[in-house]
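Structure, as structure tokens:
Every protein chain of the complex appears in place save one, which is left out.
Chains: A and B, in written order; residue numbering restarts at 1 for each.
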Amino acid sequence: MARTAAPPAPLACSYLHPGGGRGGLLGWVLTTDHKRIALLYLYSILGFVAVGVALGLLMRLELIAPGRTIVGASTYNALFTLHGVIMIFLFIIPGIPAIFGNFILPLQIGARDVAFPRLNLLSWHCYIAGAILAVTALFTGGGPPDTGWTFYAPYSIRTTTNVTLAVFAAFVLGFSSILTGLNFIVTIHRLRARGMGWFRLPLFVWSLYSTAWIQLLATPILAITLLLVMMERLFGLGLFDPARGGDPLLYQHLFWIYSHPAVYIMILPAMGVVSEILPTFARRTIFGYKAIAFSSMAIALFGYLVWGHHMFTSGMSDTSRWIFSLLTFLVAIPSAVKVFNWTATLYKGSIDASPPLLFVFAFVFLFMIGGLTGLMQGALSVNVHVHDTAFVVGHFHYVMFGGAGFGLMAALLYWFPKIFGRLYPRRPVYIALGVLFAGFNLLYFPMLVLGWMGQPRRYYDYLPQFQTGHLISTIGSWVLLVGLLILTVTLMRAARRGPWAPPDPWGGTTLEWRTASPPPVENFAVEPAVTGRPYDYGALGRGAAAPEGR
Amino acid sequence: MSRGMGSTLAAPAQTAHHRDAVGAKLGMWLFLFTELLLFGGLFLLYAVYRTRFPSDFHFAATTLDPLVGTVNTLILLTSSLTMVLAVAALERGRRRAAQAFLAATMALGALFLANKASEWAAKIGHGLFPRSGLLLDRTDGENLFYGLYYGMTGLHALHVLVGLGILAVIWGLLARGPRRGGEAAAERGTERLGSEAAAERGTERLGSEAAAERGIQLENAGLYWHLVDVVWIYLFPLFYLIS
């Protein structure tokens, strides 16, 4: 695995063991070091993923057969609500930016830290506070919320379950997300290393930059919408209550103005990861650097204009429906451009089929299925049929989990040696990937079929004609779990006992590989300067992005 | 700290960004932008319901007293002025004056809140509040008007309150004087850089640097205060002047 022959000596002064009285729990939860904050996010997010996965598995068990299997209807409704809230607000939105953005972004631009380290820590504290509130909502008030992650009014205003607290939790989490985005924008504007012009930025940085803008522009709308739901429940302002002239459709508009762009918050960073991994393992420059960079910004921009595609059957005007449909199709183009450029990057490369690269292949395949089913939903007449069916559930698991989720796993595998300073064995990771991939398709492909057959979503119970699909799907969920366990165990072992990693185990060209693994507290021994573009494997092997005066 | 990596600490350029005034301002502007969007959602709702129920809105607005609104507008505008004066004073190094202007700003903000509270109390005393028996008998449009009135001015008042908190903190920091503030900054520097780096930097320089940091903080707080003011400038005509 290691490209460099000499086994490096363990680094005595990495950020993990800095010495000088900074050990202990407080040294972690009060740290302002972006790398430590990244690890805090990693562990807390993985903890919540585990909860979300458990809820998902429970749902699948309930749906293994028609009628009541293990839980009652109200419990099931609470299950998918919490599953959705956890997976969206606690896992996939913060996911890559908060973990790998925090860790890698300053390294990749040659900075010592993010622009506002204390604000960065505050973001994490907001995240934890929001997560604790979300969990508290389970056990207090009138029982766990049962509205679906979309909190549609007027049901969310009428139900006696603990929606107020859950909504407040999402509000606090939104705050955390805004602060992270703000921090990244300023960091990218102000702290690039000498010589790193905009078109010398690694593509991961580009993707984080566009993501940060979406976080900044969209999250406040969600914040106010959720605040209004709270005020509605506490004081009864009546703004979304049809009984008093309020319009529930306005709620949906406000919700999706945030939540559609939010799906790009989830996928753009994963696309950035893919754009990093491909050149490294093909050992060649990326195909169409500018096309990929601009398509990120295009997705961020156009992503604002298509929220109405979640409302094709909501009762809004016919004109808005077809305009939103047209725009939805247009926003698919930049994604297509990215996929084609990635494929072309493999052409005449020198390809090492390493674990991160194979996860990227899985990503591209699954994301394509997700994206292409998105096109089917974008077509008006087809959407009318599949809206709010299991088809949509299939679509978004393919893009969110198959896309962003596999992207996150690829990122972890790619930067694992940098973060932990250790190497992991390849073979169990390959096995894990195979199992994950098979389980994934077993779990979610039947949902596409079921949805097309007319199985509505958020259904506790179903008619016998849907049984086969549900059964296969439930089996798939357990296969998937096995894959996840293999991966987790392998990585946990490696993080503690793997062989030491050299600074640049994969032969990457971006700046994060120019420092020790794991990096020292200060990131770089010498302030790096950049003299060429990233992924410049042509220039004398790989010297182009190397720091000056080494 | 450690042996092998000692050379890292000899790279002072790495630390320059911790006093990045432009970066701090950029961050603040971005934050203000998100605040505008936050209120933007409410303005959107207002616009929609206003077009849907124009006459109800007109009628409901007659129950609000434009005089109270005008007085509050004047109060907030004056407070923005004192805020500007505070920033200008600190820029010229006149710490005491800055503190005085800041105190005036806070007093005006508190006055605004008191005024607002008495207005709300009067409305609620008349039975005009969401879900009140009086309102339930009125038209949908009037109910929505009051829903928006309480929602928007309430959220705005919350922002004034937060603004007061921020100003108070900065007032406290100013009161401690630039020198002690400098030491605080040195401590914070130590936390990040290791003691050698901190030792390397003269106390003299830290003092002026800390003063500059106070300046940035005060300026940013000022920006926030102006935002709160601007939002009110829009709320005022929407609720008080349309009748």
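Heads up, the rule we're going with is that contacts are C-beta pairs under 8 Å (C-beta built on N, C-alpha and C of every residue); 3 or more make two chains touch, one makes a residue touch a chain.
The rule is simple: contacts and distances are computed from a predicted model.
Enquirer: Determine which name in "Cytochrome c oxidase subunit 2", "Aspartyl/glutamyl-tRNA(Asn/Gln) amidotransferase subunit B", "Electron transfer flavoprotein subunit beta" or "3-isopropylmalate dehydratase small subunit" the UniProt entry assigns to the undisplayed chain of the complex.
Expert: For the chain not displayed, UniProt's protein name is "Cytochrome c oxidase subunit 2".
Enquirer: Which chains here touch the chain that is missing from view?
Expert: A
Enquirer: Per the definition of touch given earlier, which of A:Y264, A:Y460 or A:F524 contacts the omitted chain?
Expert: Residue touching the absent chain, from the options given: A:Y460.
Enquirer: Using the touch definition up top, pick the residue from A:T136, A:S314, A:Q467 or A:T531 that touches the left-out chain.
Expert: Going through A:T136, A:S314, A:Q467 or A:T531 one by one, A:S314 is the residue touching the chain not shown.
Enquirer: Which residue from A:D146, A:E232 or A:E276 sits in contact with the chain not drawn here?
Expert: A:D146
Enquirer: Just name the one of A:L234, A:I333 or A:L485 that touches the chain not displayed here.
Expert: A:I333
Enquirer: Per the definition of touch given earlier, which of A:T389, A:T510 or A:N523 contacts the omitted chain?
Expert: Final answer for the missing-chain contact: A:T389.
Enquirer: Check each of A:K348, A:R427 or A:R496 against the chain that is not shown and name the one that touches it.
Expert: Of the listed residues, the one touching the omitted chain is A:K348.
Enquirer: Name, in rising order, the residues on chain A that touch the hidden chain in the full complex.
Expert: Looking at chain A, the ones touching the missing chain are residues 73-74, 77, 146-148, 152, 154-155, 158-160, 242-243, 245, 247-249, 282-285, 287-291, 313-315, 318, 321-322, 325-326, 329-330, 332-333, 336-337, 339-341, 343-344, 346-353, 357, 361, 364-365, 368-369, 372-373, 375-376, 378-385, 387-389, 452-454, 456-463, 537-538.
Throughout what follows, only the chains that are shown with their structure count from here on.
Enquirer: Based only on mean CA positions, could you tell me how far chain A sits from chain B in angstrom?
Expert: That gives a centre separation of 33 Å.
Enquirer: Taking the complex as given, what residues does chain A use to touch chain B?
Expert: Listed in rising order, the residues of chain A that touch chain B are 11-13, 18-20, 32, 111-113, 115-117, 119, 178, 182-183, 185-186, 189-191, 216-217, 219-221, 223-225, 227-228, 231, 235-239, 244-247, 250, 254, 520-522, 524-527.
Enquirer: In the complex of these two chains, what residues of chain B are touching chain A?
Expert: Answer in residue numbers: 1-5, 7-9, 11, 13-15, 17, 20, 22-24, 26-27, 30-31, 33-35, 37-42, 44-45, 48-49, 53, 129-131, 139-141, 143-144, 146-148, 150-151, 154-155, 191-192, 194.
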